[in-house]
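What follows is a short report on a single structure.
Yeah, one chain of the complex is gone here, protein chain that is, but the others are all in their spots.
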Amino acid sequence: MIFSTLDIVGTIAFAISGSLVAIKKKFDFFGVLIIALATSLGGGTLRDLLIGNTPVTWLTNLQTFYIVIASSFIAMFFRRRLSVFSTSLFLFDTIGIGIFTIVGIEKALTVDLDPVICILLGTITACFGGVTRDILCNEIPVIFRKEIYATACIVGGIMFFILKFLSVNSDLIYIATAATIILIRILAVKYKWAYPQIKE
Amino acid sequence: MIFSTLDIVGTIAFAISGSLVAIKKKFDFFGVLIIALATSLGGGTLRDLLIGNTPVTWLTNLQTFYIVIASSFIAMFFRRRLSVFSTSLFLFDTIGIGIFTIVGIEKALTVDLDPVICILLGTITACFGGVTRDILCNEIPVIFRKEIYATACIVGGIMFFILKFLSVNSDLIYIATAATIILIRILAVKYKWAYPQIKE
Partner (left out) sequence: MIFSTLDIVGTIAFAISGSLVAIKKKFDFFGVLIIALATSLGGGTLRDLLIGNTPVTWLTNLQTFYIVIASSFIAMFFRRRLSVFSTSLFLFDTIGIGIFTIVGIEKALTVDLDPVICILLGTITACFGGVTRDILCNEIPVIFRKEIYATACIVGGIMFFILKFLSVNSDLIYIATAATIILIRILAVKYKWAYPQIKE
């Protein structure tokens, strides 16, 4: 129950984040919809392909498709109220990765993969939609920007399995994992946490 | 019968369109072949992966592979006769999307997907080869250019299901669908039909 709600909230968050980037890039109406779809569905699609879960989820569940389209229309309509653009984008993108990390880990667990691989697939699910969005919009992919990004998902994933090992209730695991990821991401941007560059 | 003929014609059209873009970009002989393959096979490959139809079609049907290679050689040989470059490119690309939308819808129907998803997969089959071609050649992807493009495939797809619902003969459905897509595309370029840009 809480799981399918999470999936929907993450989908909406990424659809809005994709729409905002496309609007900023002055794409037309149809281009905004395509970027919203790519951002929301990209991570889950790559995960489903890698684990062999085909037809991929959104092909057999029209609800997801309609949620993305509706969220994108809402973002286009209220684009001026989402006034401080980069703050709105950061907010929705951060909620998206926090939630989709959990979704990715849970899907990976259904095919009995090793926890290390589950965390990797959770991170891919969370990050690949945003990477696709940025490549299509000709921005530097989020994952290669200065502040810590994918690492937040990895730390959240480790938290997930520690709590699971301690037999914590799964709703609590979800909340703690998403909160960890979102908090790390906020602190990383606020305090400019970054990895050292490898000097040649 | 008419269906497999359509598939071959669409493959030839996209192989030529890919070769023309690569020739214009001054790629070498081998680069032209790669772009021809990516343009012809890209859309069908993504569709097959998404619906789980693996090994993907062209791996088990060598005929398609040879048709692409032969079409690409012909395009290289007759490149000067295909004199007004952008007109030839537009022509072959338009035939390609008109036909591949139908191919994509029919393949999606074989796995019993919802008509909305079938139309989406038809559009992906038609458009993704050209998108791959443009990304590899460092052009703005067709789907993000000003004139209406993917929308032609969507309208054609809707036409397909209306006629199917009316129990029209399938050969007639194919002809009407392809003609609709090609006509919309021609009119869109001629009269500069475009979606409104979403102002920030």
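Per-chain residue numbering starts at 1, and chain names A and B are given in the order in which the chains are listed.
Criterion: contacts are C-beta pairs under 8 Å (C-beta built on N, C-alpha and C of every residue); 3 or more make two chains touch, one makes a residue touch a chain.
Source: prediction; values computed, not measured.
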item: Residue among A:Phe3, A:Tyr66 or A:Phe144 touching the omitted chain; value: A:Phe144
item: Missing-partner contacts on chain B, residue numbers; value: 22-24, 26-32, 34, 45, 49, 52, 54-56, 59-60, 62, 65, 76, 79, 85, 136
item: Contact set of chain A toward the excluded chain (per top definition); value: 49-52, 54, 111, 113-114, 116-117, 120-121, 141, 143-144, 146, 148, 150-151, 194-198, 200
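Throughout what follows, only the chains that are shown with their structure count from here on.
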item: For chain A paired with chain B, centre-to-centre distance based on mean C-alpha positions, whole Å; value: 31
